[in-house]
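Below you'll find the structure, written out as structure tokens, and then a few comments.
Only a single protein chain was left out; the remaining protein chains are all shown in position.
On to chain A.
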Amino acid sequence: MTDQQTSPALGALVDLGLPGIGGLDGVPLAETPQSAKDFTSDQEVRWCPGCGDYAVLAAVRSFLPTLGIKRENTVFVSGIGCSSRFPYYLNTYGMHSIHGRAPTIATGLAITRPDLSVWVVTGDGDALSIGGNHLIHALRRNVNLKILLFNNRIYGLTKGQYSPTSEQGKVTKSTPMGSIDHPFNPVSMALGAEATFVGRAIDSDRKNLTAVLGAAAAHRGTALVEILQDCPIFNDGSFDVLRKDGKENRIVPLTHGEPIRFGPAGEDGLGSHAVVADGLALKVVDAASVDPERIVVHDAGSHELAFALSRLSDQDLTHTVTGIFRDTSRATYDDAARAQVDQAKAGGAPDLQSLLNGRDTWTVAG
């Protein structure tokens, strides 16, 4: 799953097909096994009853101990929004920062501290509206950060205005006649911003969420995980079709190296729907009706396939792809930045006095 190569100086950081350096390499390991309880802070959780954020918090609390790293070397940085309260509820280091800017803070932290596992928690408004610029630049730089984008397709904390992922026509407090904004597709956007890891999970699907988080943690570079999250107060039931009966006809789970099949089991025991190429795009067909050779095999190393999958369903949830769209290796900004500093330092400790003197000094005698 190799992407482009870079300067020979960074050779060691580029995937050469050898076992690569992982997202957690350099982070010290815990001496004793830890539990979800160890990662739980004493702060009372204050989301609305039924909020999808609870499920994600529970999943993350039990997932973190499985990484085996020291709790004190784990940092969560968030922006502003309901979801951005997340760090307060974890007993790790954390910063609840300002609206949209969490990726910038996490970038400075990750560049200077390779011994930390740095996570960003952000919402659809936080990440894609006010913080859009920082998000795309974090993704293209490929700093070793894990970004959890809680997409409830609404502004929760400010009580229900439409967001950059709200569907067109949506009636909200600020759009009584329906929203006229065309929404972002966060996965397409991330891929367009050169993201090396993009995944998607549904808040209530703990198994898939945990799997995607695990792969994100292991990925060296920026990982974006879009979490479809329910806001029962201001966008109630927005993802209900992905939870109710018939959801298997909508959710398209991805597994690297496997043909993309989903839905109720067909005669061969695999899903009765299949994804096939349709010109330059993809479409869903009845698996039994096509030559199995035509069924697309998922390749998380293919940028083009990942993008086509992200377009399978746009604003509606007819076919919602979940799992890992893209997981590919490219030199990370933070490793490269540190490599340059190390390279400069290799010549031995420089002398401050000679820097200050420069090359042209003169002496005034006393």
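List of remarks:
As a convention for this text, a contact is a pair of C-beta atoms (placed from the backbone, for glycine too) under 8 Å apart; a residue touches a chain by one contact, two chains touch by 3 or more; residues count from 1.
As a working rule, contacts and distances are computed from a predicted model.
Think of the chain that is not pictured: of "ABC transporter permease", "Cysteine desulfurase IscS", "Aspartyl/glutamyl-tRNA(Asn/Gln) amidotransferase subunit C" or "2-oxoglutarate ferredoxin oxidoreductase subunit alpha", UniProt labels it "2-oxoglutarate ferredoxin oxidoreductase subunit alpha".
Checked against the hidden chain, the listed residues A:N73, A:T122 or A:S238 yield one contact partner: A:N73.
Residues of chain A that touch the chain left out of the display are 41, 43, 70-75, 77, 80, 87-88, 91-98, 101, 103-113, 115-116, 133-134, 137, 337-338, 340-341, 343-345, 347, 349-353, 355-358, 360-366.
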